[in-house]
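Every protein chain except one is present and positioned as in the full complex.
The block that comes next holds chain A.
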């Protein structure tokens, strides 16, 4: 007890002493470091492409203009002007829809495979063989089964999110410390009650990791998913713009996917930190 008390005391003293440079520099430093590399890349990109009209890669400023045109219009006034929100919304709904479906299927399935030997023996080998098949390879089959259009896209996003959630859920519910089952049963919690009071909370960090990876993959496969002939979506305009050699639109789409993928991951992390405050590696 004394150690905890004295620790917090030391912290308070250190904070009072700190002033001026010492307070803002530690916060600014990581931001500067994080910005340094993209800034350098941007500079290289700029000087490598500027003043070359024949270049297939447009300079950053043109991409910036295109991005603004996509979002607000008023610059090019072409078919793409002011359409970003439509494509963004379409992609977001596919990403989150496919991800939600993956969650609904993979969580219970993973728990069953992890905890019920019969189901594990029945399904695990098949899953292990199907898992290495990349989402891209499913594309033709998806289009045959689900047809051209959003349903195929949805399926491919689902598939991308499915395996990380499933695999981590199985791992989580299988790797509960045996000691915790002993502790629960000697305290009067036995049988199926242990599933909700021991297995599930113990598996939560793994399940969370799988969920985070799954959502990440859903963003990663969105472009492939929207190669299925859908009209809207960030992936769709990227593929379309490629055929029209509108590289600035391709890059704009990439930037938007990156930004929203990042934001969505931050959101998940925020939820995770609240939910897993007890875990030394998450809290």
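We take it that a residue touches a chain if its C-beta (ideal position, glycine included) is under 8 Å from a C-beta of that chain, and two chains touch if they have at least 3 such contacts; residues count from 1.
Simple rule for what comes next: contacts and distances are computed from a predicted model.
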Answer for the undisplayed chain, UniProt naming, from "Rubredoxin", "Cysteine desulfurase", "Sulfonate ABC transporter ATP-binding protein" or "Cytochrome C oxidase subunit III", is "Sulfonate ABC transporter ATP-binding protein"
Which of A:88, A:198, A:224 or A:237 touches the missing chain? It is A:198
Out of A:49, A:76, A:93 or A:185, only one touches the absent chain, namely A:185
Interface residues of chain A toward the undisplayed chain are 1, 3-4, 177, 179-180, 182-190, 193, 197-198, 201-202, 204, 277-280, 283
